[in-house]
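The complex appears here without one of its protein chains, the remainder shown in place.
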Amino acid sequence: MEEHVAAKMGLVPEPVSTQVIPRDRHAMFFATLGVVASCLERLTIEVRHLQRTEVLEAEEFFAPGQKGSSAMPHKRNPVLTENVTGLARLVRGMALPAMENVALWHERDISHSSVERMIGPDATVTLDFALARMTGVIDKLVVYPANMRRNLDRLGGLIHSQRVLLALTQAGVSREDAYALVQRNAMPVWRGEGDFLALLKADPQVAAVLKPEQLEELFDLGYHLKHIDTIFARVFGEG
Amino acid sequence: MEEHVAAKMGLVPEPVSTQVIPRDRHAMFFATLGVVASCLERLTIEVRHLQRTEVLEAEEFFAPGQKGSSAMPHKRNPVLTENVTGLARLVRGMALPAMENVALWHERDISHSSVERMIGPDATVTLDFALARMTGVIDKLVVYPANMRRNLDRLGGLIHSQRVLLALTQAGVSREDAYALVQRNAMPVWRGEGDFLALLKADPQVAAVLKPEQLEELFDLGYHLKHIDTIFARVFGEG
Amino acid sequence: MEEHVAAKMGLVPEPVSTQVIPRDRHAMFFATLGVVASCLERLTIEVRHLQRTEVLEAEEFFAPGQKGSSAMPHKRNPVLTENVTGLARLVRGMALPAMENVALWHERDISHSSVERMIGPDATVTLDFALARMTGVIDKLVVYPANMRRNLDRLGGLIHSQRVLLALTQAGVSREDAYALVQRNAMPVWRGEGDFLALLKADPQVAAVLKPEQLEELFDLGYHLKHIDTIFARVFGEG
Partner (left out) sequence: MEEHVAAKMGLVPEPVSTQVIPRDRHAMFFATLGVVASCLERLTIEVRHLQRTEVLEAEEFFAPGQKGSSAMPHKRNPVLTENVTGLARLVRGMALPAMENVALWHERDISHSSVERMIGPDATVTLDFALARMTGVIDKLVVYPANMRRNLDRLGGLIHSQRVLLALTQAGVSREDAYALVQRNAMPVWRGEGDFLALLKADPQVAAVLKPEQLEELFDLGYHLKHIDTIFARVFGEG
């Protein structure tokens, strides 16, 4: 009869229940909410970093009439993502009481009840609010491509050192020598004394194995972006 | 190429990775270990209760030569299940650091590394040990059916009150009246003054709607056990 | 000026604050609430055990008119202590988000705000409720000394085995021999075959070192209770 009713209602019977549904199901549910909340936090940390004054590659939308900080009119704090960062802490903290709920006495005391009456609504409503808020943040995110380019350029081309290192070894230079070659050209750039590509071109030992055009190609940012469409397609579909 | 190599090795590519595999995967893994550990704890609590001196329906196997408590030779504590109860606390406690690991800076700092170097081995080895220990406990569990029967009988038949209540209402007695009828016969039994079945048979208002044979049938323990084979079959297979 | 105002108001200045009070103070506060809640849980576990049908040494007060289980009129579950057991899980779960709040960015982001808006009221109100409820449980606890005595006697005097063991060794018997002597008299008692004191008196090797009066004194429960007044006095005052 259980199977019949469950089938009619599109439900699956609990294979072994006691007087109550075993609480491992609930624990798994709240643990999953905790992981989802932590994934949201990952996005909030990214936005908060990008919105730092010194970085400023993106920022939360700030409506024209919206007041900034009460004291500093120009100031735009990442208030929404800071808020969601805190909400993630709350939701994952609720996974623990849910796990403690599993070991009921004789599989049916009611100590889980007070826990579920609080975390049931709190974890779901809080995560729902956080998801809605982050959707809004991403939808309206203000992105500054020029600042991204400026930050990338800030290091005089050093961000391409890994590819140069690899190209040198592929051209037959030993790993140790390649590392030394890259390092002796990278260090002046790091100190703000020169451009990495120019220095590499001018280094006779580098020039002996890598032609100027080859070096220039290694400094092409497009290399790192070539799979973006593929990745978007496999995550969001071809649509 | 990624797809080709992954297919050869029976792996699935990570759809969106950064310099590191996103840590939500690891968080989900450790959260699941925490839920599994909590399920084990549920079994330990059951065995520990059954092994209480006053209950003694089952106990952990105690080898003939094995010493009991150092001070009390007769004493057999549920040492294995108490041990696993503690291990469950440890394993689920490791789910939280794993969730905190998800929000890496720019999706690639290495703060997760020190966490995973500890909880990676600790959570898996501890849970593996706990699973092996509990398998041994269940395999060798000493069960005392006579004590189970004695504990069931201890209440003079009161454990069947719910079925009597239901039978009365199905026989046309109102819910309120049925409750009062059951209560007035149950209370003396609870105080140790009489046998529930005998009192019910002797109560004219009960006797008016339920015949002695009907009452006796309501006191049949078999009623509660009739689905046991079905439940075992659907969990462990027909085998 | 800070010191002057703080002194006037009976406050102590924060020695190093940033734009906000450092959150380690709040973390310590919520961690302490978690420990207090866990202490309450310790009391709830004790009451729940004592209220087991098979033990029944104490139970939560059950008002005369109060209904028991909706289905089983005689049944009195420890509903208040089961409730507080769950509340303890909730309160200690809130210590973790409070600890995560300490590491604010540049010591002043506002991610702690959403956390504190929830756990501030929730942890304090929940713990306050739990404290009030447990005070009521303890105030009105129904204690059954006769059942305590019955449970102590259930083991035929075995609970005194540790003192016998000690007395034997103090009388010059080696630890190994004393253990063997106690064990060979304890085991039949454990199997329900005899009274521990009688068996010890009748054992020639025991009788050779401990006189009947000495053995009887070892079975005096008063020995274990002699410090009770001292303990109460040092905890609650001489009052």
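The chains carry the letters A, B and C, assigned in the order they are written, with residues numbered from 1 in each.
In this section, a residue touches a chain if its C-beta (ideal position, glycine included) is under 8 Å from a C-beta of that chain, and two chains touch if they have at least 3 such contacts.
Keep in mind the model is a prediction, meaning the values are calculated, not measured.
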Where the missing chain makes contact, among the chains that are shown: A, B, C
Contacting the left-out chain in the complete assembly, out of A:43, A:182 or A:206: A:182
Logged for chain A, residues touching the omitted partner chain are 52-55, 71-75, 96, 100, 151, 154-155, 158, 161-162, 165, 179, 182-183, 186-187, 189-190
So which bits of chain C touch the chain we can't see? 15-16, 22-24, 27-28, 31-32, 34-35, 37-39, 41-42, 44-46, 49, 85, 88, 92-93, 95-96, 99-100, 102-107, 231, 234-235
Even though one chain is hidden, which residues of chain B still touch it in the full complex? 48, 77, 79, 82-87, 89-90, 92-94, 96-97, 100-101, 105, 109-115, 118-119, 122, 126
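Heads up, the rule we're going with is that only the chains that are shown with their structure count from here on.
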Can you check whether chain A and chain C touch via the same residue numbers (shared by over half) or via different ones? same
Take the average of all CA coordinates in chain B, do the same for chain C, and state the distance between these two points in whole angstrom. 23
Determine the centre-to-centre distance between chain A and chain C, using the mean Cα coordinates as centres, and give it in whole Å. 45
Touching at least 2 other chains, the residues of chain C are 96, 100
